[in-house]
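Heads up, one of the protein chains got dropped from this complex, but the rest are sitting where they should.
Take a look at chain A:
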Amino acid sequence: MNSRIPNPVAQLDMPGAAESAVRRPTDWKSGAMQSRVRRRYAAERRFRFLGLTAVLLSVAFLTFLLVTMIGNGIRGFTRTEIRLPIDFPASTLILDPAALRGPEADRALAGADLEGVAAAAADTAFGQGGNRLLSDGAWIAVRQAIKADPSILGRKADIWVPASTGIDLAAKSEAAAADEAAHARLEQAGAVRTGLNLGFLTAADSTDPTLVGIWGALKGSLLTMVVTLLLAFPIGVLSALYLEEYAPRNRWTDLIEVSINNLAAVPSIIFGLLGLAVFLNFMHLPRSAPVVGGLTLALMTMPVIVIAGRNAIKSVPPSIRDAALGIGASRVQVVFHHVLPLALPGILTGTIIGMARALGETAPLLMIGMRAFISSPPSGLTEPATVLPVQIFLWSDEVNRGFVEKTSAAIVVLLLFLLAMNGLAIYLRNKFETRW
């Protein structure tokens, strides 16, 4: 690529030429020189084009990644439903509509064999094996319909229930031939529709891709992030203040500085090993719990906050400290009344970026067992939980093809959260950035 360009002056500087006192000026109009200049300009254009290609390649990759994820993910937010006609009076269901109006409704419904009723209704409506067209969770939709309007128990009712994975795939993209045929038949009967899947945002993990939701993982993520923030933010800010404002320059402070800088570059999986060895095996904290995940991620996020905090504190001009000291403030008062409030926007920006990194982190949480199958959202900090990135990892391992779009949909949700956090950080930086 870089053809060696001979320097015209150096060529003239040969021993023979040096002896002749008169140096002939370079004839730039000569054909040789003209073509050399052309070559050099061509090389310039090539180089510039290569640079542009590099940038465009990176952008193209990013676009491709996002388009693939969003394209697959959008389908994950919808689900296919089948209209299931149920003849309640003719069914085996023994339910007293009066009991459903009272506070005992849940217990009455729990005892009823709704699964059997839904399966029987499907078999009658769609022929033998019609049950397999329905999702495993179809009876939940039946239960909700009864709860919403107990009077349907006395008549024949059409209830929209979620379809099986095969029908779902057939409705959205291509699926196995048998499913395609079944879907075509249903479509002809007008008994199928595809709509927004609210359950995806409110349910937790499940073995059936038509029933999964991300709320469980999202709640786990939120709980973990709360623990991380509560630990990493105060500790990070306080140590940044100490190192930047008070620490004497000696071997101890150097040691602290070196360990913070190194911690910021340690691979995240090492923090997972630390969490496993210290929090689980030594301190016997509960496995898979948000509190352990939060502790581990806090150790990982703290150095990021310290480094961002130190930069923000460093950019507060010394004149402010001098002025405060000059009117009699103590050194603690200078820092807490003047320096910290001025540095806070910068610290917050760094904190949000560190938290966004922690939110997308997977590897350390795998180490401390947050990869368990959790079918209900965690209710506390010590309950077993999983987090959004780990949920994505778990779903990506599933064999069932229905999980592909669910994984992408979860990725879209995760990316939206990260985008919002980074957007907030940029907004804060632009709004409060002060040039001294």
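We take it that a contact is a pair of C-beta atoms (placed from the backbone, for glycine too) under 8 Å apart; a residue touches a chain by one contact, two chains touch by 3 or more; residues count from 1.
Convention: contacts and distances are computed from a predicted model.
Peer 1: According to its UniProt record, what is the protein name of the omitted chain, chosen from "Cytochrome c oxidase subunit 3", "Phosphate transport system permease protein", "ATP-binding cassette domain-containing protein" or "Small RNA 2'-O-methyltransferase"?
Peer 2: "Phosphate transport system permease protein"
Peer 1: Can you say which of A:302, A:316, A:347 or A:374 touches the chain missing from this structure?
Peer 2: A:302
Peer 1: Looking at the full complex, which residue from A:108, A:152, A:285 or A:366 touches the chain that isn't shown here?
Peer 2: A:366
Peer 1: Kindly state which of the options A:34, A:259, A:319 or A:434 is in contact with the chain not pictured.
Peer 2: Of these options, the touching residue for the absent chain is A:259.
Peer 1: Could you tell which one of A:91, A:197, A:224 or A:239 touches the chain left off the display?
Peer 2: Spelled out, the listed residue whose C-beta touches the missing chain is A:239.
Peer 1: Mind listing the chain A residues that contact the chain we can't see here?
Peer 2: 2, 5, 40-41, 43-44, 46-48, 50-55, 57-59, 61-62, 65, 68-69, 234-235, 238-239, 241-243, 246-247, 255-256, 259-263, 265-271, 273-274, 276-278, 281-282, 299, 302-303, 306, 330-332, 336, 356-357, 359-363, 366-367, 371, 389-390, 392-393, 396, 404, 407-408, 411, 414-415, 418, 422, 426
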